[in-house]
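In this view, the complex is presented without one of its protein chains, the others remaining in place.
Chain IDs A and B follow the sequence of writing; residue 1 opens each chain.
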Amino acid sequence: MRFVKTYWLEMLMVIPLFAYIIGFTLLPILTNIKESFIDQRFGRRYDILVSKIADITYDIGQAQDSEEQRAYDKELAETALALERLQHSPYAGVSLSNYRKLFKDRSFVKAIFNTLAITLMGLSLQLVIAMSIALLLTRPFHGKGFFRTIVLTPLGIPTIVSATIMTYIFDTSGYLNEVLYKLGLLGEVPIDWAQGGWLSLCMVVFADTWKVLPFMVLLFLAGLEAIPPSVHEASQIDGSPPMYKFFTVTLPLMRPYITIALILRAIDAFRIFELPLILAGTATTPLISTFTYSEYTRQNYNLSAASGTILTGIILIFVFTYLYIVERERETNA
Amino acid sequence: MHHTVCATWVLLLFSLGMARFSSGETLSMSASLGENEWKVMREKVFPTFETRENCRIRAVNIEAGDTLKKIEVMHRADRMSIDLLLLDNMNLAPYVEKRLVLDLTKYQALIDPEVYESLVKPLTFHGRLMFVPGRPNVQITYYNTDVFNGSNSKIPETWDELLEAAKRLKAAYKVGKVAMHGTLDANTTTQVFEFITAAGGEITTLNDAGSLKAFTFLQELYTYLSPETKKANWNTTNKFLSEETIFLARNWPVGMHVIVKQNQKTNIKAYATWAGPVGRATMIGGDVIAITKRSHNKELALKFAGYLMSREIQTLLVTELGWPPIRSDALGRVPEWQQGFFKAIMEALRSGQYRPAIMGWSAVDKYVNLAFKDIVMDGRDVQATLETYARDLQEELEWLK
Partner (left out) sequence: MPKKLLQPLPFYLYLAVVSLIILYPIFLMFKISASHPADIMKPHKDLLWGPAGITLEHWHNVFTSGLLLPSLFKSLLVATMVMLLAILIAAPAAYVISRLGSPFKYLFIISLFISRTFPEVAIALPVSVVFLHWNLLDTSFGLILAHLIKVLPYVGWILIGTFEAIPLSLEEASSVDGASKIRTLRKVIFPLSLPGIAVAAMLVWLESWNEFTYALYLTVSENTLPLQTYYYLNRGGIFNSAAYATIITLPVIVLTFILQRYITSGMLAGGVK
C-alpha cells in the first residue's frame, strides 16, 4: 500500500500505455495462439454453428408470427444437435493438426526458407550499406544536409506506394529491365524477376532495403556520433591504416547500436508483408506472412493462427539467441 | 495564446470529424465498382429514386473479397450499416449459411416476367429465394489487333489454335505473349473452371475425364505462356495488355474501360472465347442483389431492388456502362467504341455456366489452385496429382456441408 502511495503518479503515468498494449496486442496474440491449437475443420464448423445459434436466438426474439417462431425453434434444435455431435467428434479439443498440416505443405516449408533467406540477405546488405552511408555522413562536406534529406526520404513513403513503384521497376517490361537493356547487358529476352527462386528474393530484398535504409542510417549515425572524439584522436596517433582502425576501434564501440538495429530490423524483416504480396505474389514466392494472409482470406482462421504463431516463434528465437550471444561476449570481454 | 489556438484547431478538427449530416431516410448500399461505374450510379441511377422516395442513398464501395468479412462482422455485432448489397456471385452460399441475407421468397413479385429465368434459378437455396438478379458478367478474350490481324494470324477459336498461337508467338518473341490468370487465387479458379467445363468435366469432382483433359492441356500450354501469368489477375492483366507485354488474354469486360478509355489503346479488341473438346464454356459471374437481414430499412431496400431491376434502369446500365441486361426488354444502345466488346460479352454469355453454389467453394478454390501449381506450373503427373487432390477435396467438402 505504501508503494502505491509513494508512486501513485508514476503508476498513473505508466498504466495507460501498458493497458493499451496488453489489451490490444498481447490479448489478440494470445487468442490467436490459442486458436492455432484448434483443428481447422473443427474450428470452422464450430464457429459457424455457434454463431448460427446466436443468430437464430436473435431472430426468435424478432419473430413476427408464431409460424415463423416455430420454424426458428426447429432450426435452433437442429443446430444445437449438430453442435453436440461436433463436440463429441474426434476433432474436438486441443490438436496439433494445424501444425502437422503446415509442415507437410511444400509451399509452407518453402515459405519458411524464403522468409529466412530474405531476412538474412536483407540484414547483411542493409547493415553494410547503412554503415557505409552513416560513415560518410559523419564527415562534413558540401551538400551534407541535402544528402541527409535524400537518404531519409524513403522513410515516409507508404509501403503500398513503394511496392507499386517497385512493380513498375521490376516488371518484365519495367524500368530496371529497360536500364539493363540500354546498358547492353540484356538481349531480347527480359529478365523475369518474379519467377520465384533467388531472383525474386533479391528483388524483395532490394525493394525492402530501399524503404528501410533511412532508419538504419539514422541509428548508426547516432552510434557514430556518440563516439567521443578523444577515441578518434587516440587511435589516429598510433598511425595504423584506417580500415584496421575501423574494425578494431569503431565497430566494437558500435556494438550496442548494431545489436539494436539488427534486432529491430529482424523483427520487421521476418514479418515483411505488403511488399512481397504486391511484388512477387503468393504464387511463386511464398513467405510466412503472405501464407498467413492467404489462409486468412480463405477463412481458415486456425491454420492462419498457427502460421502466425510459427512466425512469432521464429522471431523470438532469433532475438533471444542473438541477445544471449551478445551477453555472453560482453561477459567474456568484461 | 499559442496553446489556445492549437487547442481550438484540434477541437474543431475533432468535432468536424464526428459530425454527421442527415436529411430524410438514408438507404445504404454497397458494391464493388470502378470509379466510372460509381459515377453513372451517382449521377444517373440514384437521383430519380431519391426524389421519388424522398430519401438519400449512401453508396459505399467494398471490394468483392472483403464483403463477406465486413458484413459478417457487422451482423454479429448487430451494427449493420448496409441495407442493400450488390454482391459478386462468386461465393453466395456463405451468405445464406451464415444467415446474413433476407429471405426474399415472399417478394418474388419484385421480379418481372421479362427477367431471364436462367438468371433467377441459381439464386434459390434450400427452396428459398435469397437473392435477385443484379447483372450478369462474363470474361471475354482480349487480343491485340496488330498481332492477330487476320491475314497471317487469326484469333484462336479452339484449344488447338490457342496452343498453336502461343507456340508461334513464343518462337517469334523468345518469350511467351499469351497469358492466363496464374495468380493461384479465385482468378485462376475461374479460368480452370472454364477449361474443365469446356472439356466436359466437373470442377467439384476434379479427377474426372474432363478435368484430366483440361489439366493436361494446360500443362502443355503453360510452357508457351508469358511469365507475367504469375502476376496476371483481373486487374494487372489490363496493364499487361496495354503495355503490349502480352497480346492475348481473357479478362472481365471492365478491362475495356481501363485499356481503351484510360490507357487510350486503339489496337485492343475482344471476342467471346475459344471452344474446348465439348464446346465453348464461360463462367457466369456478375452481381446479384441481396438485402441484409438486420437492415433497418428493409422496405426502402426492397423498393430499390425493384428499381434496379426495372426496364428503365437496366436499359440505362446497358447504354452507360455496357452491362449485359437481366431482362429481355432492356434494349439499350451502347456507345460506338464499346460495340465490339458488347457483342463479345453477349456471345460469351450464351455459352455461360454457373459455378456450383456449394458451401465449400473455398475448398474447391484451394485444391484447384494446388493442382494448378503442381501440375501446370511444376509439371507433375496429371493423373496422380488430381487423384490426391480430388480425394482431399471430397473429404473437406464433407466437413463443410
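As a working rule, a residue touches a chain if its C-beta (ideal position, glycine included) is under 8 Å from a C-beta of that chain, and two chains touch if they have at least 3 such contacts.
The structure displayed is predicted, hence computed values, not measured ones.
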Contact set (omitted chain vs shown chains) is A, B
Would you indicate which residue among A:48, A:262, A:279 or A:311 is in contact with the undisplayed chain?
A:311
Chain not shown: contacting residue from A:61, A:90, A:156 or A:184
A:156
One chain is left out of this view; which of B:27, B:62 or B:371 touches it in the full complex?
B:62
Where the missing chain touches chain B, by residue
10, 13-14, 16-18, 30, 34-35, 58, 60-63, 66, 70, 73-74, 76-77, 79, 81-82, 235-236, 238-239, 242-245, 254, 258, 262-265
Residues belonging to chain A that touch the chain removed from view:
9-10, 12-18, 20-21, 24-29, 31-32, 129, 132-133, 135-136, 138-139, 141, 145, 147-162, 164-166, 168-169, 173-175, 178-179, 181-182, 210, 213, 215, 218-219, 221-226, 232, 236, 242-243, 245-246, 256-257, 259-260, 263, 267-268, 271, 273-274, 288-289, 292-293, 296, 301, 304-305, 308, 311-312, 315-316, 319
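Keep this in mind: only the chains that are shown with their structure count from here on.
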Based only on mean CA positions, could you tell me how far chain A sits from chain B in angstrom?
32
Along chain B, where are the residues that touch chain A in the complex?
65, 75-76, 78, 97-99, 173-175, 182-185, 226-228, 230-231, 243, 245, 362, 365-366, 373, 377, 396, 399-400
Spell out the part of chain A that touches chain B in their complex, as residue ranges.
41, 44-45, 48, 51-52, 54-56, 58-59, 107, 171-173, 188-190, 192, 194-196, 281-284, 294, 297-299
